[in-house]
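Only a portion of the chains appears, each positioned as in the full assembly.
Just so it is clear, A, B, C and D label the chains in written order, and each chain counts residues from 1 on its own.
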Amino acid sequence: MAAQAIPMASTAASEPTVDWDALATRARLARRTKATVLYAFLIAVSLPIILPYFWLVTIAFSAKTGVAETAVLWRSMAVVVPAVIAFWLSAALAQSRRQLWIGIATVAAIAVIAFGLLVGPHLHLGNFIFLWEPDFASVVRSRVGEVKGAVQFPNVWHAFGNSILIAGTQTVIVVTVASLAAYYLSRFQFPGRSSMLRSLLVLHAFPVLTLIVPMFLMLYWIGLLDTLSGVILVLVAFELPFAIFIMKGFFDAVPWDIEMSALTDGASRRQAFVSVVLPQVRNGILAIAVFTFIRGWEEYIFVFTFLIRNSNWTMSLYMYWVRDDVMGVDYGVVSAVGVFYLVPSLILYMAAQRYLMQMSIGGVKG
Amino acid sequence: MTTIVDELRVERRGHAKSVARRRTNFVLFLGPAIVLTVIFFIVPVVIDIAVSFTDLSRSLRITEFTTEQYEKVFRTDRRLSQVIGLTFIYVFGTLAIFNVTFGLILAITTTAIRNTSGSFFRAVWLLPRMSPSVLYILLWLWAVSPTEAGLVNQVLMRGFGLDAPLDLLTSAPIALIIISNGFIGASMGMIIFTAAIRGIPEHLFHAASVDGAGTFAIIRFITLPALRWPISFVTIYQTLSLLVSFEYILLLTKGGPFYDTTVYALYVYRRAFESGQYAYGAALALFLIVIGVVVALIGWRFFDMERLLQRPRIEVH
Amino acid sequence: QETVKLELWSRQDPSGPLRPGNVVKAAERLNKELEAEGSPKRVEVVVRESPAKGFDDDALQLLKVFGVGEGPDMFIAAHEWICAFQEDGFALKLDDYIAKYPQHFGTIFPSLWSSAKCPDGTYAIPQDAEARMFFYNKKLLREAGYDAAFVDSMPERTLSGDLTMDEVLDIAKKVVDKTKAQYGVLHRPNKGPDYIMVFNAYGNEFVDPQSGKLLLERDKLAAAFGWFERGVKNGVIPANNTAMEFDALRKEFYSGNAAFWMYGIWDLGSVAFPTYGLPQDERAFFADWGWIAGPAPKKGGSPVSLTHPIVYVIAADTKEPELTVRLLGHASAADLNTDHAVTTTHLGIKPEQLEDPRYAKAWPLARATELLKITKFLPNNAQFGDLNGIIYAGMQGIESGRLSAQQAADFVIEEASSTLEDVIVK
Amino acid sequence: MAKIEFRNVVKRFGTVEVIPDMNLVIEDGEFVALLGPSGCGKSTSLFMLAGIYLPSGGELLFDGHVVNEVEARDRNVGIVFQSYALYPHMSARDNILFPLRFKKRSRDQALARVKATAELVRVEELLDRRPSELSGGQQQRVALARALVKEPQLLLLDEPLSNLDASLRLSMRTEIKSLQEQLGVTTVLVTHDQIEATTMADRIICMRAGQIEQVGTPDDLYLRPSSLFVAGFIGSPPINLVAGEAAGGTVTVGGAIFPVEGASGSLTIGLRPEHLRFAETGFAGRIAQIEPMGREILYVVETGMGAIRVLEQGSSVAHSTGEQVNIDFHPENSLVFDTQRQKLITGAHVRAPD
């Protein structure tokens, strides 16, 4: 190192003495304030979301008159909110694992008892009648007189099955096709690679729902109108650009050297794709599977438009139907159907939540 | 032990084989995606363009080829300018308030607290996206019901002493569609920004705090610069999403009251599907497609999306 | 034996499960008849269930389906749509068949047949009818200071043209001012037929009798919109009426928070009795509740009511038009139709039904049948559905304070002229 | 500058106790190295000093004041990371300027300081470049400048050299060392490379699984390792360790018998390869492998007590594989450990058998 003047020494001596204790106090305060503000903020912004869903559930399990009431919601909240706070506190204050468990168990016990006393008597399963009584509408309306020979009340399980079939098949196809395409796009050099990626973005700019009539004609011409396959393939086509975009990001992040290894180990690129690369993008596959499934699960316009002869009930249309309000709505049943409708997506969502969070685009950072 | 190059044959036929393999791989990997997209996506767009030059009506009959639809779009449709203005407010409002800003705030705050708590709050915010749209909007309708039974009104009246119930659907419809879309839109940004924040080397945060930066300085100097690209991406991608989708608005307000929440894409839908003027709808849609494509291409340029393409490091097919 | 499958397109409509249901039952009767005739044919009805929300969506979907040649043999539609099918040649002209089967069709109320006609003939078979009216809460009116005699005489006064539209607003205003009730007049929160009654009252017919084309008369439109405008200004019609949930509106009326509720007779059977516990006994009901027809615009004018028949239509290209007609003839049998009428509180289509004890027991039907005398229909014009959408938007414009009555009329005319074809403006 | 003290410092991550109980004093102006294998808690200790981690127990003192809770930004500490951790979107200048932004100082003053510091580490020419446009060594210097620019009381270096290539590592070693001497700043270097530690530090703190094994000068650790662990960890090629049983003044190892002084029982004998030499007498073996290492040659000799590494100076190979040799050493260079306790038995030595 070259001999240099030392610019430090001059000022170092005049360094003011530091009040470490004051700094520590300030830091402690700042840390606490920060945590409080963060949690308060997040709770505040999350309540507007939690509350309506919670409401839906309480109506589904408690409404008797068919009117949306909030009494049970507030009663439940009166139990749940203090319980959650107590959980939080006991977790924060517990000194040991044992104390933690005791705290949690106590809070849970009190909460369950309080819930049982305050809310329990209001709970019933009557609103889920549609699950075992396909003709429930006529049962519900038997107050106007018996309706016989009604051929047309849809069965919820039929709708459920259709929805599962559409969403499931579509998910399988999207995941497969998108993985193939995204892998190629991410890892192969070919003419038109850049324009291909660009067209994915451009396709995203197309107003899908305004293409229903051309789609209708198109499906008719190729003979897929009025088939589930038609609906599924259309859904697939519209979901593909997004899925490819996301999957490409995951493929971009797979280290090159393991693929190189596979090649020198004797695999062809296809074999390397299947046996080495694909297992690395499991999270991506799960993420797009969830998103695609939900998309198919909630679909109603295509189902309604393209299925004209089959009994084409899906959960979305069923939901619509129970909500039809020309003749009055039973909100209890609507909520129950809503809860039932939400359950599969929720299960899927809970299972995959972790993986959804790992989505990034293009593997490019900064 | 096998010889290093199995056969001389391999050597001679190597080139021909590699070209063939290149082709098969292209077909195998991209083929399905291209076929599906072309048949079920591109072809309909082309049909749509063709339809816009006809008088296709609700019974799918064409009696003449005409440019009359375009005359309508540009001459007689006076509502269009208002609709475009509204679309602008809606797209940028949602984008600026929720999809980017709030998504960013959520990502930053949920990554700043303990991971388990953070994922809980993120999970809550993903819930709307995971709910079927019909159901999600049903909850909204119940929540903003203008009577005292509405959840919002209950909270405001009981909790905050509001006198008369608010009627958000009539008095603030635009805000409502922005918020209801934003609750869903924010989660996309939240996910992508969270992943990006997690991708920032932890040492950078450590270095900055040792260097004297406080919370906000760290966000300003470390987090935000690292998120520049994801923010660009979310901006352009969600601009396009918002531009062309209207499902939630349709379910929530049907475009009303009056035309107050009829954004362009919904306008196309109302024109074409509520009254079966398919040809006119096609002409209107085409206009939207052009706008969308232009925005997409500008975005591509502006945000340097080309960076998404790393050069493949394996050259063989 | 040869089984003829006949497809029936029907919307999934909880308000009328027997519309297709009766056709299914009719097949049995027809088959017996065929057996008796010695015909080898037997009929089987296949119901195609359309999940459309509302008759307008359903009709548009069906038009597309016909457009690609996948149509059914017969379908159920709202009457105002039939000419759309007729114009494109999808509907079978029925005049000759109707004449041929008087045993099935001879007694159907002649007034209902007019709802089944397009300019060049009859294209549908009426399936039901109802009456739209202003329900009112007598208790509230009495609380507001009207004596019982006044309150009870309102229906007659309306029918005689003595009670006017504006008097309704005045009464409602008084109720709002003098009682705890919050609302004066409520109407449906979506596009539909009832409020057209108000337009009819102010003389809007919407169709040119000569040409059958849509007709818009600026002054009459403005007059009708004016009623809404005054209602909103007086605080009688809530500004957010169109933003409220259907059920919320009902709740406000049936729980005593509104003076008038503009809707249809079936609401009693499907909601008022079961959900809100209004008295099911006729006398008990009329003690506190009642209904009036749409009043005249000014004293001495004519009151109106509106009915919105649902009809059976036969496809022009059905292979078995004869059988289909006979099938629908059986489906229109008085007893089957009464099943539909009494379970869903719709009006019957034949005078025989009035004799049916079940019908008489369902007193709302019997009482509402009076209104058929003054009832009007929506015009049977293929574009009326669109026009109604524009009118509804105009109402939203007025109620939310964006438009004045005159502006609303202008808006409707401008919008209709630019998006609809062949609109006559006066 | 600062005197640093760990008093019974504990660090837990969740339920995992990474540092059970740490006690250590670092004098003002001293250059110490934290040396230990991967995962032993070196970085954790360093991050506690920096204020990035909060101690879970005990007290951390700067100049006698407890600073456990003081925020990183208030500690006036400079840190250089293994990955450099330069802010990728800022130029080198802005990187170095960054710590000064948070001090009350005029921009001109700050820029002058940046310039002076950049000259100190010789990156004044590179100030406009982004980190991605700098080579590893240049990035390292910029990182050093950033750590030094605010005149820290304490300089922390977390494996600063491990990402550099061999020759660069050598020169940066020298530079950092002389800079530290010049500035006199208390410095803690974390490394798992013993050569780095021995060449740079005044004192070495040898850690193992969160615990301090030995603290001392490089010579202390090399010549008088207090435990088998330290003996094995320090020295390259590694020390030869052979186990034997001592009784009555001799220790029996494999076939060989060594006279031993001052110890008995189960012993482990440590012989550094460079302290062994081929000689006429000594214990016998056969050369199994020869490895030229530039200016030294490593012989692996098969003996009765296993493979023994012998390091000879010079670059010309004087022996050949398979050759029978005798190995000799100075008794004072031998180390004797209690096998049970894994500790050095001070004063005990063995001699090569004749």
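Structure notes:
In the analysis below, contacts are C-beta pairs under 8 Å (C-beta built on N, C-alpha and C of every residue); 3 or more make two chains touch, one makes a residue touch a chain.
In this text the structure is predicted, and so the values were computed from the model without any measurement.
Protein chain copy numbers over the entire complex amount to A x1, B x1, C x1, D x2, going by this structure file.
The working rule: only the chains that are shown with their structure count from here on.
Using the contact threshold fixed earlier, the set of chains in contact with both chain B and chain D is A.
Of the two interfaces, A-B and A-C, the higher number of touching C-beta pairs belongs to A-B. Most remote from chain D, judged by the distance between CA-atom centroids, is C. Averaging C-alpha coordinates per chain places the centre of chain C 92 Å away from that of chain D.
For the pair chain B and chain C, the distance between C-alpha centroids works out to 41 Å. Shared contact sites, meaning residues of chain C that touch two or more other chains, fall at 64, 68, 245, 251. Touching two or more other chains at once are residues 71, 88-89 of chain D. Every pair of chains meeting the touch criterion is listed here: A-B, A-C, A-D, B-C, B-D.
In the complex of the two chains, the chain D residues touching chain B come out as 47, 50-52, 71-73, 75, 77-79, 81, 83, 85, 87-90, 98-99, 101-103, 146, 150. Of all the residues in chain A, the ones that touch chain C in their complex are 65-67, 137-138, 141, 143-154, 213, 216-217, 220, 225-226, 303-305, 308-309, 311-313, 317, 320-321, 324-329, 331. The touching residues of chain C, counted against chain B in their complex, run 56, 60, 63-64, 66-68, 84, 88, 90, 190, 239-240, 242-245, 248, 251-252, 383, 385-386, 389, 393, 396-397, 399-400, 402-403, 414-415, 418-420.
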